[in-house]
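Of the protein chains in this complex, one is absent; all others appear in place.
Which chain is which? They are A and B, in the order written, and residues in each are numbered from 1.
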Amino acid sequence: MSGGGAGRHIGRILIRAIVTILMVAVLNFILFRVIPGDPAALLLGGARTSVTAEQMEAQRQNWGLDRPLFPDQMVDYLTATLQGDFGYSFKFRGRHVAELILERLPATVVLVGLAQFVAILCGVMLGLYAGWRRGGAIDHIVTGASLALYSTPSFWLGMLLVVTFSTALGWLPGYGAYSPGATIGSLDSLLDHLRHLALPVTAVALGLIGQYVVVARAAMSDVVTEDYMVTARAKGLTNGQMLVRHAFRNAMLPVVTLITLNLGYVVAGAITVEAVFAWPGIGGLTVEALNARDYPVLQGIFLLLGASIVVANLIADLAYGLLDPRVRQ
Amino acid sequence: MSESIVQYYPRSRTRAIKAFLGQFLGHGGARLGLLCLVFFVAVAAVPTFLVGPLQTAINATGDFLMPPSGEHLLGTDEVGRDVLNLVVHGARISLVIALLATVISLVVGTTIGMTAGYYGGRVDVWLMRLTDFFFVMPSFVLALVITPVVLEVMGRGGEILGFRPSLFVIIVVIGMTSWAFVARIVRSQTLSLKERTFIDRARVVGSSNSSIMVRHILPNLVPQIAANGALVVAGAIYVETSLSFLGLGDPLQPSWGTLLSLAQRAGAASAGAWWYLAAPGVCVLSVSLSFVLIGNALDDTFNPRRRVIP
């Protein structure tokens, strides 16, 4: 309970987060240096252009490539990264990686945020209910379906959704974020955007629902067998009172952790789904970068994914402390 | 109050195995999973016998994007290849990648977890810091950035240990990025095993550390490793499928994920060619679900927590 203990706990969590981010950055640095070819030549446009030796040498000095890899170049790289300078894209020549990423980020945040919302609403409730009524008919159906969802790549669900609702039935668009020619900002375009969101959000959400149901059900069925639930029953509480006052909060501990962790993981998980729907977000950018071997962009994305995962982990650790008094010490 | 009723104390090894099998196969899910796996392993063992050699654009036998028919049970793809042929050959590639990646992951995870748990102290601290990193960073995210770079370094031509480079790289990268989960579990098991008397006895009679680890600790970790191994396979299939879907697979040896990638690039979804994308997806789902079911059943068998009587 002492402030010092809690402070030390938070301190330890923070240090771990910083170390992880640093390791991501170092891995980025190493990977970039491993790629064959002289970075100076790459910077000058690769093998496609002819450059003189003097130009190359000047370029090397200019970028600090004549200095030793470790520690000088690595420190430079880390400093630049910390300042938000992720370098320039190969494919979109002359554009900052950070700029490209920031441009694509909102589309991903909207997709992933909506999917999380839907998945939390459906998945957690279904899972808690299945665990509370463990062994019942609904439990069997819900658990079977969620295990299947859990084992299915969500991008494939996306493809099935496109074939069914877009190609065969023609109900919803299966491509892009807006219809061509839409004037962005009008009410019509908002509705159009929502219609474009429906299928990709469903695909991402279904994958999440599988996870949430599995974890919420397991958590609830663990809680149901706890001694304090027997105490609650002995106190003469009704089933509803037992569920709301004693089971819910305890069962939510692992679920909240998973949801928070997923805030970080879901961006990576949505990459393949975005690829299916040509969604103009981080996933789309990743596919373009992979196809064009645009390593700086790929590194930037890696750093973004790493950072979001680490931040989500950090929040999860802190949130757990708030919810569970046993951890606060 | 129920130990004497529910728990079973086997007297001999055969009885232990029988008891285990009885309990394991008592799970409907485990039976379903095993049945499904046996089917896919059988298919993967003799693909050429079943559907002939892997078809390419040159020896394709059908028209473009034909729906299922008597001649092509699962239809054809955009260059006229038989989808059934592709999927059956894909089974071998997908399963080999997933299983080999799992083997690597289990070996690395067990070694690191056991070493950390057994030696403790600084070894433990540093190994666990490394493990924490790989635990936090999902295999897919790491593989997404490592795979293209390594492929660039090694080139896509030639063969490595009998594998095409892109397959080899995917196997190693998935294996080397998905062991943290195993390492954590093995470590905590090792910590508790280390305190048991039979380890002390082995130490007293002068067994070396490595022989204690291999002879005394490792055999006791087998249940945990097996149960989690099944889940690692499911994870490996997921990562492989996703990476291949993003174009990091080998088009000349298509796994199910690569087939889905080809289907996507060919616009199968918007062309309504549901058979082309349904077939590989159903395979991924079935195999992955089988491993999840088996893993759950193993976990349940080895860690019985449910009691019949309060």
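Simple rule for what comes next: contacts are C-beta pairs under 8 Å (C-beta built on N, C-alpha and C of every residue); 3 or more make two chains touch, one makes a residue touch a chain.
What we mean here is this: contacts and distances are computed from a predicted model.
Colleague: Match the chain absent from this complex view to the correct UniProt protein name in "Heme exporter protein C", "Molybdopterin-dependent oxidoreductase", "Dipeptide/oligopeptide/nickel ABC transporter ATP-binding protein" or "Aspartate carbamoyltransferase".
Modeller: UniProt lists the chain that is not shown as "Dipeptide/oligopeptide/nickel ABC transporter ATP-binding protein".
Colleague: In the whole complex, not just what's shown, which of A:30, A:198 or A:237 touches the removed chain?
Modeller: Looking across A:30, A:198 or A:237, the contact with the absent chain belongs to A:237.
Colleague: Using the document's contact rule, name the residues of chain A that touch the chain not shown here.
Modeller: Output for chain A: 1, 226-228, 230-238, 241, 245-246, 249-250, 253, 323-326, 329.
Here, only the chains that are shown with their structure count from here on.
Colleague: Within their complex, state which residues of chain A touch chain B.
Modeller: Within the complex, chain A touches chain B at residues 16, 19-20, 23-24, 27-28, 31-32, 34-36, 147-148, 150-153, 155-156, 159-160, 162-163, 166-168, 174-175, 230, 265, 268-269, 271-272, 275-276, 286-287, 290-291, 293, 295, 298-299, 301-302, 305-306, 309-310, 313.
Colleague: Which bits of chain B are touching chain A when the two form their complex?
Modeller: Listed in rising order, the residues are 129, 132-133, 136-138, 140-142, 144-146, 148-150, 152-153, 234, 238, 241-242, 245-248, 257, 260, 263-264, 268-274, 277-278, 281, 284-285, 288-289, 292-293, 310.
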